[in-house]
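This is the structure, below, for whatever I ask next.
Heads up, one of the protein chains got dropped from this complex, but the rest are sitting where they should.
Take a look at subunit A:
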Amino acid sequence: MNLLVAQAQQIEAPEIHYGAIAPVLIVLGAACISVLLEALLPKHQRWAVQLVLSLLTLVGATGALILYAVSERPEQGVATLAGTVAVDSPSLFLWATLLVLAFGSVLLIADRSVEPGGAFVAQAAIRPGTIQDRAQATKTGMQTEVFPLTLFALGGMMTFVASNDLLTMFIALEVMSLPLYLLCGLARRRRLLSQEAAVKYFLLGAFASAFFLYGVALLYGYAGSVKLSSIAAAAAGTDRSDTLLFAGFGLLVVGLLFKAAVGPFHAWTPDVYQGAPTPVTAFMAACTKVAAFGGILRVITVAFENTQWEWRGVLYGVAVVSMVIGAVLGLTQTDVKRMIAYSSVAHAGFLLIGSIALVPDGEGVSATMFYLLAYGFTTIAAFGIVSLVRNSDGEATHLSQWAGLAKRSPIVAGVFTFLLLALAGIPLTSGFIGKFVVFSAAIEAGLTPLVVIALVASAVAAFFYLRVIVLMYFSDPAPDGPTVSVPGAFTTIAITLGAVVTLVLGLWPTFVLDWAGTGTFLS
């Protein structure tokens, strides 16, 4: 007994910079409170309380972040919790991005004006196609667990982009993934499709996690540590087995690329994007992308920069495959959500180009982070619009149903056109500036052929965005076509936020570019 006490005294409690990790603590703490509220509050009060709590949490966390960033942030960043979490300028940028994007997503999730009762199922346990299921579709209640799940996922994402060792990263990966699997299965309409999406995402995600973990194990075998900086140190000039290092790196990266929906690890993306409730799709498309690429950037830059000449060719190939798959398969899609899913695969390829453009001054990192921010806002607004176009069965996502939309709803069609042009990377939108910074970093890093392929892929992808514009403007509307719901305040705010940011960053990107380029990863 005494021995145990003596040993316990030897273990020093790690120093914790509460100020630095306050945003994560706030989000995760609020998620726990939110679960309690779910258990304690009567049903009719939950929605309002949960919504207010979630929004306050996001605002509070953003406030804490700003407070920390302007007052006590050290230039180089700080590693806390025994070096497992690194709060440096990329972490802060990505956290802020995640928080603001999550704000938009929560607004979409909370909307109950477009679909009476909200986009989420009233009772998730009901079997699809039964009488009860048809009854629940018209009820006004919804599973308010959506809110704590979203907050947990967000907390996981924030930890993921800041984790400084691979085990923390794995835990964060699970914390962000598990709620997402559940959220995918909660659509009020088309329950079967939604549940299929959830199962697919879960199974494939579990495989990807296993790959990730196997990679971590091999890297531990190689370096004797799971710390990113120790792996970098071990890889610099030793005669250890390269097999372990690169097998470990390969498996690790597969897990990360899966989360980021980079082709050829994208197979889940179209099904899940299509089946999940649209607000959740928006949340996944924007925030998961940010988190996954944040993790990829940190792993590549901190742990594997020295060995880049060995692995660069592989990721080069992956980027090409991803862009080609996204652009070419996107051409054949007939469903708006699947089309945006393939577009996200193409965008993941562009982002990967930025991630492997390791130029000394960190331009690749800041370019990729800017791209993530720009892409996130555009995507949230785009999915917000998708949720508005409806017929009696719910959302009308088949492209043919969008014909002639501009005649009936010029504003919705106009905003969607603008967002599509941003996704295509037309100048005066944030999408163009994002592509521009990523490609210039890549050219500086000597990836010119890759950039040329990317440009051709952009042109191909532009075709399917244009096809939607053609449909909306130049085709005659079908007589029994969908109507455009008048969005309530929440959806309107989310769409406006996304569209305005897309425009502003297209015209005056300097502020965000400077901010993204303020510092590099803590190593």
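Here is the rule we go by: a residue touches a chain if its C-beta (ideal position, glycine included) is under 8 Å from a C-beta of that chain, and two chains touch if they have at least 3 such contacts; residues count from 1.
In this section, contacts and distances are computed from a predicted model.
Per its UniProt entry, the chain excluded from the display bears the name "NADH dehydrogenase subunit M", taken from "Arginine deiminase-related protein", "Octaheme c-type cytochrome, tetrathionate reductase family", "Peptide/nickel transport system ATP-binding protein" or "NADH dehydrogenase subunit M". Only one residue from A:Leu193, A:Ala233, A:Leu428 or A:Leu503 touches the chain missing from this view: A:Leu428.
Across A:Leu56, A:Ala135 or A:Val456, the residue that sits in touch with the chain not pictured is A:Val456. Where subunit A meets the omitted chain, the residues involved are 407, 421, 426-428, 432-433, 436, 439-440, 443-444, 448, 451-452, 455-456, 458-459, 462-463, 466-467, 470, 473-475, 508-510, 513-514, 517.
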